[in-house]
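Left out: one protein chain. Kept in place: all the others.
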Amino acid sequence: MIIELQNNISTQDKEAILNKIESLSYAFTEVITQTGHYVVGKNGIELDKAQFDTLGGIKHLHYGLSNYKLVSRQWKTQATKIQLNNNSIIQDGGFSIIAGPCAIESEDQIETIIKHLADNNITMMRGGIFKPRTSPYSFQGLGLEGLKQLHNVASSKGIGIISEVMDISQIEEMYDYVSAFQIGARNSQNYNLLKALGKTNKPILLKRGISSTLDELLNSAEHIYSSGNEQIILCERGIRTYENAYRNTFDLNAVPVLKEKTHLPIIVDPSHGIGISRHIESMALAGVMAGADGILLEVHENPAQALSDGQQSIDFKTAESLYRKLSATYDLRSSFEA
Amino acid sequence: MIIELQNNISTQDKEAILNKIESLSYAFTEVITQTGHYVVGKNGIELDKAQFDTLGGIKHLHYGLSNYKLVSRQWKTQATKIQLNNNSIIQDGGFSIIAGPCAIESEDQIETIIKHLADNNITMMRGGIFKPRTSPYSFQGLGLEGLKQLHNVASSKGIGIISEVMDISQIEEMYDYVSAFQIGARNSQNYNLLKALGKTNKPILLKRGISSTLDELLNSAEHIYSSGNEQIILCERGIRTYENAYRNTFDLNAVPVLKEKTHLPIIVDPSHGIGISRHIESMALAGVMAGADGILLEVHENPAQALSDGQQSIDFKTAESLYRKLSATYDLRSSFEA
Amino acid sequence: MIIELQNNISTQDKEAILNKIESLSYAFTEVITQTGHYVVGKNGIELDKAQFDTLGGIKHLHYGLSNYKLVSRQWKTQATKIQLNNNSIIQDGGFSIIAGPCAIESEDQIETIIKHLADNNITMMRGGIFKPRTSPYSFQGLGLEGLKQLHNVASSKGIGIISEVMDISQIEEMYDYVSAFQIGARNSQNYNLLKALGKTNKPILLKRGISSTLDELLNSAEHIYSSGNEQIILCERGIRTYENAYRNTFDLNAVPVLKEKTHLPIIVDPSHGIGISRHIESMALAGVMAGADGILLEVHENPAQALSDGQQSIDFKTAESLYRKLSATYDLRSSFEA
Partner (left out) sequence: MIIELQNNISTQDKEAILNKIESLSYAFTEVITQTGHYVVGKNGIELDKAQFDTLGGIKHLHYGLSNYKLVSRQWKTQATKIQLNNNSIIQDGGFSIIAGPCAIESEDQIETIIKHLADNNITMMRGGIFKPRTSPYSFQGLGLEGLKQLHNVASSKGIGIISEVMDISQIEEMYDYVSAFQIGARNSQNYNLLKALGKTNKPILLKRGISSTLDELLNSAEHIYSSGNEQIILCERGIRTYENAYRNTFDLNAVPVLKEKTHLPIIVDPSHGIGISRHIESMALAGVMAGADGILLEVHENPAQALSDGQQSIDFKTAESLYRKLSATYDLRSSFEA
């Protein structure tokens, strides 16, 4: 159950509501987000609406929801639109491209990549500066200094940066230099990190964990949302299965099913989804037709020399051809929906 | 290793070759297919080419192949084109539609479905008459009589039937009434059945097992091919993973990767791939963009009343809209390849 | 629902029951097994018991069962005891050893293995003569002649043979030479084969499919049982997961959970379950403690030279040590249950 409170609810009214709930021995959480104020109950128990009839300050009561609540489309039927601080938009029915290297590797690379993006009118860039690597002896990223340099160059071209945050302590450090924080697959159930990001007002790109169910992904989003931040983009990036002919199994089923379950936008990451650069085009175009609202794409000026994920990055020429095909495919999809 | 023999090889030459191989203690299998004659060696051991220099009757020697041999694109780079006895074609770079109900249920249904297909210029129909069901108490199909009725109506409209064969004894019974035999996911490693079908000259639609690797699927095809029948269509139909928000996880990664590994055509089955009728359109269109050569689609005149798989069947109106979208999407894909 | 009929039910009484059911539009299957006579309804619909109050010939009505019926422990609470034609027994609370090579390879081997088994008082032997192999070019087994030779030697020592049947046509051929038929993992949902075996009166060792759920395994058993044969042994042999440090993931959870769900005995196959010969002892002993009623063990006189599965076979010396440890572990387990 969600009790949606009036935004200007009086202290007295709110206390009356909370007292009523407590008197019914009902466990609840008070949630204040960027646009709303709620009392959310645990799954599985629903209070009798009649109990609240005489109380003031209540906008709506929502019943019968999934075990995730505020991110559910049952509760909020209108799609959530994400706007970055450089005015880039990710939203239901759109198709946004976020491109860039797995990891930022050098100053030279920054100039080259930003030029490529600007030349192709791409306004959102991915690029890791803190890299979670299976082995502690692999390249761990350039760190904060790399991000600052990247931000200098990118912002001069109006490009927003989306970069992975691995620890709470990095949120404040990175804050001024990113347009959105990314949560990587390995941290998709690091709830302390999710809650801390829920207290910021920057959009969050939340990747599905390597074996997360859709239900778990939506509950991870709920951790962010219920901490206050409504600006969440979900990302399907391949799941772990028994098949080892590819790095991951790209689960495009997730796209239409998530769009039905939640009001948050869904993008796809075919680079991780198949992990083989010569097949990324096929899977990216398939992603458009599956209904994704955008794409996260690993693009590198020289994939063969990349310090990480070279085998799943595409070069500039391939990327430019793909951008055009994505656009034509999106136009066709839009014509179907008309 | 494959030793490709000349089609008109003399008995003497062949014996000389086999004797040479035996003298080298090399395990081999003689294979005669519709268009070729081969001696195929076990994986992992390669003979010295020089040993065969002086022997007659050899067309080519092929080395360094995968553990599947004759279905490998390393060996045969030209794509295999499948032509049904009603002249329908399934081939690399094309896009063929095979539609129809999960199971044939009644004579009335047959008339209705065939009319729908003919009206939409669809020349290949799916429809089970022997149904593998998890429970022995579920509907098991109409059996052979149903197939004969279906064949009567379908052939009058030039429509070819593709129907699942579950046992060797059914091959001969069904032979005159089908244009292609289907191997279902549960029998994808029923090697005796595969070999028996390899001795027929009807095309075989081979579905990937619910947890088959691509390697296993190609080896199942090799069982058919090495028994003599080159006419094999592979079908991705969803795999089993931990995710239970859908019936299966539709593995579109398999499409580009299989097309690289084998010369056989690849089609997709989004009905089983996602198993939720309202999401089949998205996944079907995604399948086109992933590069599939065709689609297997469950269409039913009244899905809510279907005796099996109603939840993943689409009705005629939805199907007609989808056929148009598939066509437009295929045209766009073709324009990319130009 | 199961309607259990009296064994001596009159034709009139039976027809009255069937007529009543048909009048209620209830789909049903008549089942005659070795010891019982039943009318079994489809899952999900239960008739009103009162409808049958006045009818004769009914022993019991069973309600509220799982989607498998006759193999369910909800219906038959007493455990089923399997007795082979050489008087070997596999039953709930016992611990039976079935040992032998993956495949029978030669006459010499037969003598050696049978001696090993007889010396160790093992009365049940495994040994494939028809081998399902992923590649058509791998060793396919000695075939029927091998089985006859094996039977000659084994029967002289009182040892019963359990061997895999891959096709319906082999049932009759093999019948006189085996004490039980094995269904391999790849054929665990080959329902035509299951039903044909259900019409024999030899025990069936049914292996879990490589990605079968317990529910599917029990439904496969139901196919056999509802065709008439109650003598079924279930076998957990490892499932397919993402982990590739071993051949399969040995799912010992299945043992206590299956024992609760069904009255059929459950054995385990650690040879396939882990697939690494030096770790089979640990997993075999773990299997005893998990509650298995027996074990299927790949034992070879010289694993390094085995034509199949050598990497997961143990030699005689290792096997003898293991038999003693299995026995001691089983004794300890039995003392816990006392």
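The letters A, B and C name the chains in turn, as written, and every chain counts its residues from 1.
Keep in mind that, in the parts below, a contact is a pair of C-beta atoms (placed from the backbone, for glycine too) under 8 Å apart; a residue touches a chain by one contact, two chains touch by 3 or more.
Quick caveat, the model's predicted, so the values are computed rather than measured.
**Student:** Looking beyond the chains shown, say which of C:I82, C:I183, C:I224 or C:L285 touches the absent one.
**Tutor:** Of these options, the touching residue for the absent chain is C:L285.
**Student:** Check the options A:Y68, A:F95, A:F316 or A:Y330 and report the residue that touches the missing chain.
**Tutor:** Checking the options A:Y68, A:F95, A:F316 or A:Y330, the one contacting the hidden chain is A:Y68.
**Student:** For review purposes, identify every residue of chain A that touches the missing chain, sorted by number.
**Tutor:** 27-29, 40-43, 67-69, 132-138, 166-169, 186-187, 189-193, 195, 210-211, 215-216, 219, 222-223, 226-227, 240
**Student:** Under the stated touch rule, tell me which residues of chain C contact the chain that is not displayed.
**Tutor:** Within chain C, the residues touching the omitted chain are 211, 213-215, 239, 241-246, 249-257, 260, 273-274, 276, 279, 282-283, 285-291, 325, 328-329, 332-333, 335-336.
**Student:** In the full complex, which bits of chain B touch the chain not displayed? Write them out.
**Tutor:** 211, 240-242, 244
As a working rule, only the chains that are shown with their structure count from here on.
**Student:** Taking each chain's centre as the mean position of its Cα atoms, how many Å separate chain B from chain C?
**Tutor:** 32
**Student:** Centroid from C-alpha atoms only, then distance chain A to chain B, rounded to Å. What do you get?
**Tutor:** 39
**Student:** Indicate the residues of chain C shared as contacts by at least two other chains.
**Tutor:** In chain C, 211, 240 touch at least two other chains.
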